[in-house]
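Contents: one structure, followed by commentary.
Only one protein chain is missing; all other protein chains are in place.
And now, subunit A:
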Amino acid sequence: MGSMFRDLMEGDCGAPNAVGSFVQQFTTDKTGLYHDKWEANGLENQLRNLHLDNHQHDFNQNHFDQIFDETEDFNGMIDKNIMRDHPQHMLHQQGVEHKHPFGQGELQQFFKDFLLSSQNHHLLPPIPLGDLGLSVGDKTKIKNRSEVMFRHLNEHKDQNFEFDQLNRLFDALGIFESEIINAPPTGEMDNGDWLDEYSRFDGPHQTSTTSTFQRFHQDEPWEHEQLGIPKDLVDEDEENYGDAWDNAAYEQEYDDAWDEEEDFNPFEQAWRDGDDVDAAWDETARQKLSDITESITRINDPKLKNSNFMKLMKQLNTGEASIVGNQVVHNETSEDVYDDEYDMVHDYQAFNETVDQDRLREYQFLGDDENFLLNQNDTDGMNNEIIDLEAQVKNNPQNSQAWMKLGIAHAENDKDQQAIQCLLKAIQVDNNNLTARIALAVSYTNDSKREKALSTLEEWLKSHPGYSHIQPSNVEHVDQDFMDTWRKHSMISEMFLEAARLRPNSPDHEVQTALGLLYNMSYEYDKAVDCFQAALQSNPRDYQLWNKLGATLANSNRSQEALGAYFHALEEKPSYVRARSNLGISYLSLNMYNEAATTFLGALAIHPEAVHIWDNLTMYQW
């Protein structure tokens, strides 16, 4: 036990030190970040001045190259003779000088931490490195390259982790989206598609290559022969247009497959057909807008239907109104939809509130679904449990415990959406239902709603009589910032650690569960494992805890150990669909395909509606 807490606390304060000294070196020595020392004295000083000169602008390449070119004594600085005759000697000198240039070792370590933590699915500790004097060009490079490299290290496209991890890196290096040039990051797959389409179908790029080539060809026809460039290469481009169109059919097939999600793009079409491009732009914008508004107009709420907001949405959807720049423009027939801006804001708030209440109200009783009842058979224990609980809450909608049990039953069936609705209801009915809050935080975490999970945990702590006195240590909050969630995360983690310290000898399993969740959110799976194991010491028969332990182990690539935890959970509750489906996932990552298939089929037998389990099964093609 003791070791576990040491782990938790040391982990929080151990890592930053590695970079601390580096930060100091950087803030005291405002030299170029990466101008390597080996250029000895003269050039390095020039570079340093250059770097300071260019501090405000983008890195001026021409200027730099000029310096590089004109540094006559540069070659003199390296003793050519020594270099040629005793290369190892020079190497040795370099080795010495490499030791402490501008704390480069630390920057190297920082990037290494980034790469290794990315590879191991751990989150980079949030350490601001201070002002490193990076130019916008440098920042753009770091941003683009780290994005590309991150993807090489992560076979599984975990977008949450990618977002969190990259933002940790950018935050530490002071890289902000707003100042990055060439806003489109190298990283985005669809990026540059416009350009690609443009060049393929309109051919300007090929044209330019051709003209370059022809210029070269015309200016220096004699050299052409000399170069031995095959004659046919010269006129090739013209002919290739024919080929290009012939191949276009096949190429298009591939493109279509690539673009499958984008259904129709009138702008692209216009490029191909040579239509009026401006009109196509409008069409694109309208298409997008109606896509967005369409779903809103379908909301069937009487209060919302009469609102000006809704009217506007409908007009935008049908094209009666459109958005030009930042303004709403009404086209001929439409009337004024709202009086002043206040109404708009007001309606939007109303809309928001309605949606939130909808969540509570819209819980669909399984038992009300006739098809569902028809398909029921008596052996279906899981659903009987849910129908029983539904009957209870229908009898007495003020029964917080029944709502909670219903929510937990849904969660165990791998249905977090329904679970959230029921648990919110349980808390609404009884604000002091602490167990429901923990369960709600779990479901929010599964649903990738980190912000809400954190708030729920905070509320749990505040409404718990034993811990309500714990105050957040650091109340400072900066809004609208990626790191804000993380500040909140570390603040709440601190509060729960404080709560855990109150009972060092008999850990409160709910506090440990909450800590386990928090560490799961920050990808610190080893710590999370410790927490769940601590919670299991006092509650060895809690099958949900065993499942959480298993999921955490599986997330940290310890699938073999995860199997054991899932077995424990299933021993306690054989009909636990979530644990069964998780077990299948672990078998998958251990390449035990037969076991995986059997397990998934078992889960489906218990719970035929869990259609997502089929996705796991159908992932095999060959």
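Just so it is clear, a contact is a pair of C-beta atoms (placed from the backbone, for glycine too) under 8 Å apart; a residue touches a chain by one contact, two chains touch by 3 or more; residues count from 1.
Operating definition for what follows: contacts and distances are computed from a predicted model.
Visitor: What does the UniProt entry say the missing chain is called, choosing from "Ribosomal RNA-processing protein 41", "DNA-directed RNA polymerases I and III subunit RPAC1", "Peroxin-7" or "DNA replication complex GINS protein PSF1"?
Guide: The chain we cannot see is recorded in UniProt as "Peroxin-7".
Visitor: Would you indicate which residue among A:Gln165, A:Gln418 or A:Thr445 is in contact with the undisplayed chain?
Guide: Missing-chain contact among the listed residues: A:Thr445.
Visitor: Which one, A:Asp171, A:Asp414, A:Glu458 or A:Glu510, makes contact with the chain that was left out?
Guide: Hidden-chain contact among the options goes to A:Asp414.
Visitor: Which candidate, A:Leu517, A:Ala535 or A:Leu570, sits in contact with the chain we can't see?
Guide: Answering carefully, the residue with contact to the hidden chain is A:Leu517.
Visitor: Mind listing the subunit A residues that contact the chain we can't see here?
Guide: 33-36, 38-39, 61, 64-65, 68-69, 74-75, 78, 80, 83-84, 87-88, 90-91, 94-95, 98, 104, 107-108, 111-112, 115, 119, 134, 138, 141-142, 144-146, 148-149, 151-158, 186, 189-190, 192-193, 196, 199-200, 205-206, 209, 212-213, 216, 223, 226-230, 232-233, 236-237, 240, 243-244, 247, 250-251, 254, 258, 414, 416, 442, 445-446, 517, 520, 547-548, 550-552, 554-555, 562, 578, 581-582, 585-586, 588-589, 591, 593, 615-616, 619-622
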